[in-house]
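Before I ask anything, here is the structure I am working with.
Removed: one protein chain of the complex. Kept in place: all other protein chains.
Here is chain A:
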Amino acid sequence: MAEVAQNGKVDNLLLDVHGLKKYFPIQKGLLRRVVGYVKAVDDVSLYVREGETLGLVGESGCGKTTASRSIIRLYEPTAGQVLFKSRVLSPDGQPRMVNLLELNREQMTKVRQEIAMIFQDPINSLNPRMTVADIIAEPLVIHGKYQKGRSEEIIVNLLERVGLRADHLRRYPHEFSGGQRQRIGIARALALNPRLVLCDEPVSALDVSIQAQTLNLLQDLQKEFNLSYLFVAHDLSVVQHISDRVAVMYVGKVAEMAGAEELYANPLHPYTEALLSAVPKPDPLYKSERIIMQGDVADPAHPPSGCYFHPRCRYAVDRCKTEAPAFRELKPDHWVACHRAEELQLKGI
């Protein structure tokens, strides 16, 4: 944790996460004895600058979603620090860094105006019993900002901005297609004019053609409203398309974080290299050397010793089995957690 505390030199930060941990207890028996922990998020450190998009990738079950939900305390994190530059909490209106995990209930509710969330499943994330108007108005109602007339205008504008029509207002979610529902979710996220939007796999439930539309919409909205995104995904090409920087997660830890082009061209972590080798190339003549990893993803309830990736890493040495690597800034703005990062010559795309 301590080794990333020098993040202070990174300028223009909006979100700065240090050593975030979320352990889910495993309970057994009548008395709910705790027999162990699932380390869903185990020491995650990352940061998002104002106006940029950080893509968070990793395979299923690596803790991406848990990490994003822990950041706004939908899950109460076990440990760590989530610094967020908040406007609503500072008395003079000047944005100021606050640790979200130290806020009380009331303050946390206030901060939620500035951090919105877009969910993965467009069917499940909209209440089937509410009309579109009620759904988009809900954040306003919760924060006591709903005014008859004026708010209705805001809602219609939002709806039109995301590509729906005003006459959709009285309809129910089940009357829309998947892409349209996700647009409703986006409109809801923007209702309170947030500064940071946590996108939890917002396009992975959509058709490929709809994915592209939705991604472009998100990019347009980012420019228009000066938004910052933490964009969780498992699709590397989606992440490459939308992200300024990318963080790669493996079994609850961030393995590598760097600018998108840098990461795709010069990966420093063997896991990133393996992931990149699995990205399909649009060139049929290109013969890629596919890295087939041995073994399975580690079980977060019983992670391996040392570096969690060592049982599957083809570059692993003895040191990797005993000693967990630190997450360090090897090149400017290029962070990696690997003992051999300096000596390895890894292949990007």
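By definition in this document, contacts are C-beta pairs under 8 Å (C-beta built on N, C-alpha and C of every residue); 3 or more make two chains touch, one makes a residue touch a chain; residues count from 1.
In this section, contacts and distances are computed from a predicted model.
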Check: Which choice in "NADPH-dependent glutamate synthase", "Sulfide dehydrogenase subunit alpha", "Peptide ABC transporter permease" or "Asparagine ligase" gives the name that UniProt lists for the one chain left out?
Finding: "Peptide ABC transporter permease"
Checklist line | Residue in contact with the excluded chain [from A:101, A:142 or A:217] | finding: A:142
Check: Of A:66, A:113 or A:180, which one is in contact with the hidden chain?
Finding: A:113
Checklist line | Contact partner of the left-out chain, one of A:15, A:72, A:298 or A:320 | finding: A:72
Item checked: Positions on chain A contacted by the hidden chain, ascending -> 69, 72, 74, 108-110, 112-113, 115-117, 119-121, 124-129, 131, 138-139, 142-143, 165-172, 175, 185, 188, 192
